[in-house]
Structures are given as structure tokens and as C-alpha cells.
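Pasting in a structure now, in C-alpha cells, and then I'll have a few things to ask.
Of the protein chains in this complex, one is absent; all others appear in place.
Order as written gives the chain letters A and B; numbering starts at 1 within each chain.
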Amino acid sequence: MSDQTLTSNPVDPVRARESALLRPREGGARSGRRWLLPVVLTIVSLIWLFPLLLALVNSFRDYAYTAKNGYISWGGFTLDNYKNAWEQGDFGLHFWNSAIITVPAVLLTLFLSACVAFVVARFSWKINIALLGFFMAANLLPPQALLIPVYRMFRSIEVPFWFSESGTLLNSFQGLILVNVAFQTGFCAFVLSNYMKALPKELYESAVIDGAGITRQFFQITLPLCRPALAALAVLQTTWVYNEFFWATVLLQQGDKFPVTSSLNNLRGQFFTDNNLVAAGSMIIAIPTLVIFFLLQRHFVAGLTLGATKG
Amino acid sequence: MTRPTSEAEYLARMVPPSVRGVDRRTLLRGALGVGALLGAGGLAACGNGGTSGQGVPTGAVTGTVTVGSNQSDAVPKAAVKAYMDAFSKANAGTTVKINTVDHNTFQENINNYLQGSPDDVFTWFAGYRMQFFASKGLVGDISDVWANMQGMSDAMKKASTAEDGKQYFVPITNYPWAIFYRKSLFKEKGYEVPKTLDDLNALGAQMKKDGLDPIAFGDKDGWPAMGTFDQINLRVNGYDFHVSLMAGKESWTDPKVKKVFDTWAGILPIHQPDSLGRTWQEAAQSLQQKKSGMYLLGAFVAQQFTKGAEQDDLDFFTFPEVDSTIGTDAIEAPIDGFMMSARPKNEAAAKKLLQYISQPEAQLLALKADPSVIATNDKADTSGYTALQKKSVEFVKSAKSIAQFMDRDTRPDFASTVMIPAIQDFIKNPKDIDGLLTKIEAQKKSIFTS
Partner (left out) sequence: MATTRKYKGIDQLSGRDKIVVGLMVVVPTLIVLWLVWLPAIGSVLLSFTNWDGIGPLSGIKTVGLKNYQDIATIYPPFWPAIQHNLIWLGVMFFIATPLGMLFAVLIDRGAAGTRFYQTSIYLPVVLSLALIGFVWQLIYSRDQGLLNAITGGSTDWYGDPSVNLWAALLAASWRHAGYIMLLYLAGLKGVDPSLREAAKVDGASERTTFFRVVLPVMRPINIIVLVVTFIESLRAFDLVWVINKGRNGLELISTLVTQNVVGEASRIGFGSALATIMLLISSVLVFVYLRIAMKED
């Protein structure tokens, strides 16, 4: 029988849990119908994928061909769209810009929101509710409503020229990163606090008895146990910050500083849009988010928590 | 004290008063000296032109001049680079730094752009919006560049002048709006170009019998239908009333405006149905595929046709006459060009650049990118023009009055938040014109009085 407690398998609880969860449940579905679930899920997945497959196929097709024969036809395949998209959209430069913006923003967001969530979940203070409300409500306004006040604020904050070449927070990556962090922290703090609340207090008891301070409790107990939530949020945050466009256009003033989302706009002509080219460009842009998703998927599968205190 | 606008000035602030001179020029010179001492690099910003108001320098200019460009498509971008490079070559010692932002973003962000740290020179359009920026002090006065400008018609100068009588804009290219059709289709079916509204209706009926959509129509984006309104208003009420209406000086519940919508409702049946889900590109493609007979659009419709025989097959005629006392001498031909920001870092070079842009050499380079537009300088050599371009030149030249298009002739907040939904409502429901006009007027009053 599988024994999942920590004491009997202290070396790699992650692996143990992972294999237990991946094993099909014994005696779960009535054995005759065990094929039903995969079939249903496969059908659903294919339905979900269908629109994207349509776009993927068309991104490999020449525009002249589809303009003549419509999109429901077959033929006219080419790799040119991808080559042209990369060049015209200046993807190299803009990918780099996106990286500069997205990576620090996501890391900082996750860290700061984990801090707040930890405090709110760990202690039962009266201020917690207000704090949570503070962070949650920050997420309710449409960002568009805040564009102009933030623009004005940044324009009037002077910083040294080595920090930002415009002399203010405007047109600086740092300003943009900060804004993204501020905006996403609310949501992440809210989600993480709920995950952290699910952790029992007994966990911390053993730590405190051992003499662990708050820092150790945070880094060694809470964060590892929140791995699924952190991974899920990392994927979501990366997607949002990476695909975000409005803040970038308002707070950055030079075209060569824009993130990769602007590359797509460069592919869209002023008067003539080659839709297949845009599709190819969109596929290219999607790659980093897909990579992050695949990298972190493992952590959705593994979940280790409450078993640590049993036994 | 105001915020430093350059690294040099910033460093200058750090120099103690005992060392600093008093006036600005000494300050800056001192700053450059201190900057050099401190090993600071950065933009050298002083040309020989000196401070503002000294006019276009006749001598050489040096330094870097920055240009904000919305020409983000591959070919126009190359064209801009071409004539900017030509300018650099002609003026040794100057470099042009082009900041390209995709055209949509550039337009949408223009307010933030101009109030931030805009480039010395930037692309924009003639019309109300240009005058608006001038009145708000966001752009620079370039009347001195116009003082010696050769080859620009009075209409162009008028379109570049703001309410205070000074010029703020240099035109480079423009293109007309008209009703486009395929010559081969007209020849094949024996259609004739309509001269009056009745002719248009008759032609429409004929086309319908032949199984075509008479007039292609795609208003998913909201702005194409504004062109139709403008054309009908120009024909029914004349140029002066149209301009006045756009300026908010007329009431939208005026019977004159109602007449425009009534006329439009009369020809709506010969337009393509279900236009609100169709983009203008799809409508243009229906013209190309000979599924519709005519299309009221700007000359850029040619870009949907393949170069060569197909584009040569394209022709246009002006919107037919509705009122014989008004005739057809008013047209719409939006003008694109450049402006100078209010506090350019290198004013001398900026003005020289603007002067260069007004000349045929630069304009012809710009046309390489977009053969559906025409140069604005009369002296430009039109021998290389396509048939369509030659006709456009004639068309624009012979017009007595030129409007810019609704979203450039009136306040943009009115155009986009009021008129776009209102016109779409009209297309959905052409029967309740009175109700529609009352709604428009109420909103117009609210916006224009603010």
C-alpha cells in the first residue's frame, strides 16, 4: 500500500506524491467505464484546440492564395509568413524588451504578494480583513482609468539620468515594471492568501517550537507548500504582463522600447493587413508563454501539503 | 525653476552659482564644458540656429534631430528612412534619429506623447486636431519655414494654418476620397458614370438587377461611414455649412442636417447590407472580386488590388451632384505631414528638415512607399505617376474647397465617442432620424461647451 507520510519517505515527498497522483485511481471508476473519461477529455481538448489549429494552419498559408480562395480552402503553404513576421515586426529587439519588463515584474509580484498573503494567513489580526480588502479592491478598477493619473505622476517624478534617460519615471522600464507589479500584486495576494489559509496552524507550531523565526517559516514552510499556487500564478502573471499593452504605450515613448505586443501592430498595416502574417506573428509571440507553461506544468501535478504533519 | 530637458542642463544645475553665468546661453555653454569635464556623453543639442524665432538657418546645421514617425509598415518605414537619409547627406554633420511607433499607437497616444518628451519633428495630419494642438501650445510655430516655401498651393497653406494665423504644419502627401469602380466591370455591363443623385439611384437599380451589390459598404470600424456622411453633407449643404457643423457651430437638429440623413436613407438600400460586421478591407475585396460595383472610400482602396493590371483597372468619380446650386467642387482629401514640437532640442535642424520635407525631392521619395497618394508640392514631377495618381492630382487641383474628413475636422472626442455610435445606429435603423439627431445634439452641446 502506498504510505504517503513524511516519516516513512522523507527523501522525496514530491516524487512520492506525484506518482501517487498520476497513478490511475484504483477501483475508482467502474472498470468497464474507465475509458470514458479519457475519451471525453480528448474530445473536449480537441474542441478547445480547434480554433487555434485553424489559425495555425492558416499562418502557414500565403495571403494571396487565401484572399483568392477564401480560408476554407486547402493549399498555398509557405514558411514565408514566419520569416517576414520576424523581420517586419523586429521581434529580436521587442522580445528583449518584453523580457526586461516581464521577468522582474513577475518575480517581484510573486514575492511581494506572497509576503502579504503570508502575514494575512498566518496571523489572525483584526487588520487582516482591511488589508485583504485593500489589495483586492485595487484589482477592481480597469487599468485604463488609472492611465492618465499615473502618466502625470511619473512625468513629475524626477530621477537621475543614469536611472532613466528621460530624467523622469516616464519612458523608463523601471516605471513600467513598478506599475505592473502594483497592479498584479492585489490579485496574487488575494489568491495566495486563500491558499495559505488552507495550511493548518500545526505546521507552524513545530517550527516555532524548533525556534524558527518568521523568515524561516516563510521560506522553508509556507512557500514550498504553496508551490502549485505559485506556479499557477507565475503562468498567469507572465501571460498578463507579457501580453499587456496599454501601460506600455502610455508610459514608454519610444518605439524601440515597446514590448513584443507592439510588434504585432507593426505587422498590421495602416491600410492593408495580411491576416496570415499577423497569425504567424501571433504564433511567434505565443512561444514564451507556452514555454513557461510547459516548464511549470510539473508543479500543477505535484502537490504536497498536509501530509507533512500526519503521523 | 523648470525641469531640465537635457543631460547638459541637468549637469548645469549642479554647477554652483558662483561659477555659472547668468543668461541661458552661458549656462548651457558652461554646462557643456562641465559635462565634458565630467566625461558625460549624450546628445549634443546645439545647432547654429540658436534660440527660437531666428528663422530657418540658411547656412549649415549640425547635430542630431529626432523624428517621431507613425509610418510603421515596412515599405513606408523604408521610405521615411530614405528621405531622412537624403537630408542627412545634404547637411553634413546632421544625423536624423527616427523613432517609429506603430501608426495606431502613435495616434492614440498623441496627447501623452506631446506632453512627455516628444521628438523634434513628428508625423501628423492637417485639420482640427492640428489647430487644437497649436492653441494648447503643444507644437511649434513654423511660419518662418512657410515664409519662403515654394510650390505649395493656397489650399495647402490654409490647411496648415491655425486660428492665430500662424502655420504649424508642413504637408507631405494627400489623397482624395471618391467613388471607386473597376473600369472593366463598367465596360462589360455597359454602366455609365453617374453625374447626379438620380443617375446614381438608376445605376444602383441596374446593378442590383445584374446581381451585384451596387455600393460596397463596411463600417465595422466605425469611421468609414463618416466619409459617406461628409460627401452627402458637402453636396446637400455645401462646404461652409459642413465646416461650421464640424466646428460645433450648427445644431444637429437643424433641418439641413436632417436632409443629409434623409438623402442617405434614400440611397442606403443600394449599399451592401449588414455593413456593421464587415471591415472596409472586406468591402474593398468585394469590389476587387467584382461582387460590388462601386465603393466610396479614400484612394488607399487601391492597396487591396494587386499591382499592375488590377490597379490600373481602378478608376474613380466624384460623389454625384445633389443640388445644382452647390455643384460638386467640394471634395475630401486628407493631408498628411509633419509638425514641430513646442520645445525641440535642435530647432535649427528641425526647421531645415521641415523645409526639406516640403520640397518635391522628399515627397517623391515618400510616394515610393505608397503609390495611392500624391505629393502636395505642385512642383513635384508627376511623370512617374500611375494613371490613378495623375487623376488624383487633377481632382485635387480642380477642387475649390477641400475638407479633411470628419475625424480630423471636428473634435476627436465628439467624432469617436458620439458620431461613430450614432452613425452605426443610423445604419441599423434609418427610420428614427429625429430621435438620433436629438441625441447627437444633446451630447454635442455637452462636449463642445466644456
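Here is the rule we go by: a contact is a pair of C-beta atoms (placed from the backbone, for glycine too) under 8 Å apart; a residue touches a chain by one contact, two chains touch by 3 or more.
The structure displayed is predicted, hence computed values, not measured ones.
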item: Selected from B:188, B:221 or B:240 as touching the chain missing from the view; value: B:221
item: Hidden-chain contact residue, picked from the options A:41, A:64, A:79 or A:107; value: A:41
item: Among B:165, B:190, B:255 or B:277, the residue in touch with the chain that has been omitted; value: B:277
item: Sole residue of B:248, B:269 or B:421 that reaches the chain not shown, by the stated touch rule; value: B:421
item: Touching residues (missing chain, whole complex) on chain B; value: 107-108, 110-112, 115, 129, 136, 138, 220-222, 274-278, 282, 286, 412-413, 415-417, 420-422, 424-425, 428, 439, 442-443, 446-447, 450
item: For chain A, residues in touch with the removed chain; value: 4, 17, 20-25, 27-29, 37-38, 40-42, 44-46, 48-49, 51-52, 54-55, 58, 70-72, 112-113, 115-116, 118-119, 123-124, 128-129, 131-142, 144-150, 152-153, 178-179, 181-183, 185-186, 189-191, 194-195, 197-198, 201, 204-205, 208-211, 213-215, 218, 228-229, 231-232, 235-236, 239, 243, 246, 250, 261, 264, 275, 278-279, 281-283, 285-286, 289-290, 293-294, 297, 300-303, 305-307, 310
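Criterion: only the chains that are shown with their structure count from here on.
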item: Chain A to chain B touching residues, read off their complex; value: 64, 67, 88, 148, 151, 155, 158, 161, 166-168, 170-171, 249-250, 253-256, 258, 262, 265-266, 268-273
item: Of chain B, residues touching chain A in the complex; value: 3-5, 7, 10, 72-74, 76, 99-105, 108-109, 112-113, 115-118, 281, 285, 300, 303-304, 306
